[in-house]
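A single protein chain has been omitted; all remaining protein chains appear in their positions.
Up next, subunit A:
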Amino acid sequence: MTVLKTSLRNFFAHKGRMALSAVAVLLSVAFVCGTLVFTDTMNTTFDNLFQATSSDVTVSSKDSTDNGETTSRTGKPPVLPASVLGEVRKAEGVKSAEGTVFSTSVTVVDAKLDKLSPSSGAPTIVGGWNSNDARTMKITSGGAPKGPDQVMVDADTVDKHHLKLGDEISMITVVGTHRAHVSGIADFTVTNPGAAIFYLDTKTAQQTLVGQTGVYTNVNVTAAQGVTDDQLKKNVTAAVGHGYKVQTAKEVADANQKELQSFLDVMKYAMLGFAGIAFLVGIFLIVNTFSMLVAQRTREIGLMRAVGSSRRQVNQSVLIEALLLGVVGSVLGVGAGVGIAVGLMKLMGNMGMHLSTDDLTVAWTTPVIGLVLGVVVTVLAAYLPARRAGKISPMAALRDAGTPADVKAGVVRAVIGLLLTGAGGASLYVAATADAAKGGSAWLGLGVVLTLIGFVVIGPLLAGGMVRVLGAIMLRVFGPVGRMAERNALRNPRRTGATGAALMIGLALVACLSVVGSSMVASATDQLDKTVGTDFIIDSGRTGIITPQAVKAVKSVPELARVTEYRLVDVSLTTPDGRVPDNKVINAADPTFAQDLRTKTVSGSLADAYKPDSMSVSEGFAKDHGIKLGSAVTVNFKDGTTGKLTVRAITSDEVVIDKGAMYASIATVAKYVPAAKMPKDLMVFAMAKDGQQDAAYKALKSALHKYPDYTVRDQTDYKKALKDQIGQMLNMIYGLLALAIIVAVLGVVNTLALSVVERTREIGLMRAIGLSRRQLRRMIRLESVVIAVFGALLGLGLGIGWGAAAQKLLALQGLKVLEIPWPTITYVFIGSAFVGLFAALVPAFRAGRMNVLNAIATD
């Protein structure tokens, strides 16, 4: 009972000193809870949407995906004949059935040829207006589409693109371009996260999207009173036979949910991973806080021991304080987490993805996970300092209080740290020199973990040496103030080491990822230079197909010497070893592609792969399936017949572009796949006539002006796009790592603030003998900068090492070029010095305001 009482009193007496630790716990817990609430809310939103929008039973083509996706490589949705509708209607338990057509392989533009697609990556859907959709949509102005000239648009798209009734809209499909005017505006009655939807009347939709009437993409079936969806599915299946896909509303929703789930899971675990890093960093802060509190309370604890407290009681009293800290931090964190989730939803809203707070989902597990995690981590972190408190001897009560003496880093620590770091370094070396990616990545992971722990352990020892070096370089110019800052940073290497290590973790990850990212860009650029022999790359973008009209437009550009079409064909194979790898793709292209992309071969000539009934396979695939040059592979084209192709080239696996691809000519594929089922081009490559590159580029751009979904890039654009894409990804990761770095900066603030409290008397003495406030503040700032720069040096060094090892390992997969992004590294380094300055702001201000007399008063 007394233990609890002292703990409580201590906790409240020192709540200021615990504030930053509480914030660290709060931030980490908030991030975890925010992530959970956000992903749960996304789930709820989509679940509601899928549940609400699916009809009781849906019949669709066998070729359509389970979630009702209506794209295909041909650019036309998979359809079923209208006769199915009649058969469904005859089935028992059917109240009503209606056929409809949908497609997402459409480019929709307004009169100024601006895309009307959502910027968030949500789909653009064009379809026939039907009674099933009418359940979840309300026409807010105008009317439903009637006749070929009318289109109804969803309200979000109307708002975003400032459309109004009567505006002209064009829909570009493989069939052609269809123009219509806005006849009505419809709003969702459930939350629509961002899809753009355009409704035509059914006949117009059939003609526009498929090019023929009498077909539907799906038949929506409504059950009669008292008939369950499952029963209805059985009846409908009996009526239409097994040639079609029949799904209940739940099945469609589940399939959709499953696809979404994998995406959400990736996002969730990535974000939780970053929260974990923040927790790890927070541990350093908490350890430091409790170590310092215990050190400051040495005398008090000695007294408690002297009057009869047991070690256990002292130990417990510290742990109870940690428990209180964990509870306070976590409870606030759970609350803040909901706030973060709402913030993320707003952010998504700005990016075009609408989520409603009505759907905000806080599962009961969320606060529980947050609380347990926060409290357990805090108590574990306080364990070592608590043990140290228990070891304080009763004699401590009698000794002079003063400032705790310098703490020397031990030999045991040095040995353990060096062993760990050495083992980690060796693992990284094994990873870097591995000849198989699989085993190598395990070594890489081990190496990263071991070197990280090793650096944390020897951090205090490194702090001694590095702070002296930093002091010699940076602090000498500041004279005695600099010298005192250096000595202060050195006086407790364990504290400086832990504070620096916290910063090290975040920055090591930044450095590592920036090295890998830059190496990716450099390697890809290098390979582009070496292997790409074409001037222009035309990409289909969102729709995944380039319409034949657009290809024709490209081919009619007179400045071009050659144009290569490139498309993907779904196949399954029977290889010489008798196995049947399913779900494979053949990259079918015109024979000129051998010049456009000069992929290295390990045997054979790539040009031969484009000869009739020939193909190429990749090195790894050949090895796995015992394929040699001249081997025959049976290719079963999903939308056609089966052929026997001869392997005439085996391509190298050390590539970045089209890794693992199997090439064949379009002509070969055309022998087996009927024209109606032939996939459309995914990309088109174009080579300008000599000296006409600029003119060709302009001409291409203007030829494709009508098709805003397609991009025309020359090699420079392409490299830039590649770089931007990787840069964007890195920025996102840096953004998430910022959390860990913020916690680490809080750690620097915390260490300084507690040091200032601890050094009250020293500061008073210095002020008494004439140190000005400005000098005092500068001294604290310099100490802070030294700690931050120390952490940054460790982190950047470690991160570059990790990155280099990762690059060497990934070289097996084409990441040939190691590029260390020195500008980024330099910015981070300089940035860390500023972070140090920033962290010292408040502690320096408070030290400056300290009352000299109170500070020197003898007790």
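By definition in this document, contacts are C-beta pairs under 8 Å (C-beta built on N, C-alpha and C of every residue); 3 or more make two chains touch, one makes a residue touch a chain; residues count from 1.
Quick note on the criterion: contacts and distances are computed from a predicted model.
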Check: Between "G-D-S-L family lipolytic protein", "ATP synthase subunit b", "Phosphotransferase system lactose/cellobiose-specific IIB subunit" or "Peptide ABC transporter ATP-binding protein", which matches the UniProt record of the unshown chain?
Finding: "Peptide ABC transporter ATP-binding protein"
Checklist line | Selected residue (touches chain absent from view) among A:R17, A:H181 or A:R773 | finding: A:R773
Item checked: Contacting the left-out chain in the complete assembly, out of A:R491, A:R598 or A:K611 -> A:R491
Item checked: Options A:R562, A:R761 or A:R846, residue touching the unrepresented chain -> A:R761
Notebook entry, point to check: On subunit A, what residues meet the omitted chain?
Noted result: 400, 402-403, 405-406, 479-481, 483-484, 487-488, 490-491, 761-762, 765-773, 775, 852-853, 856, 858
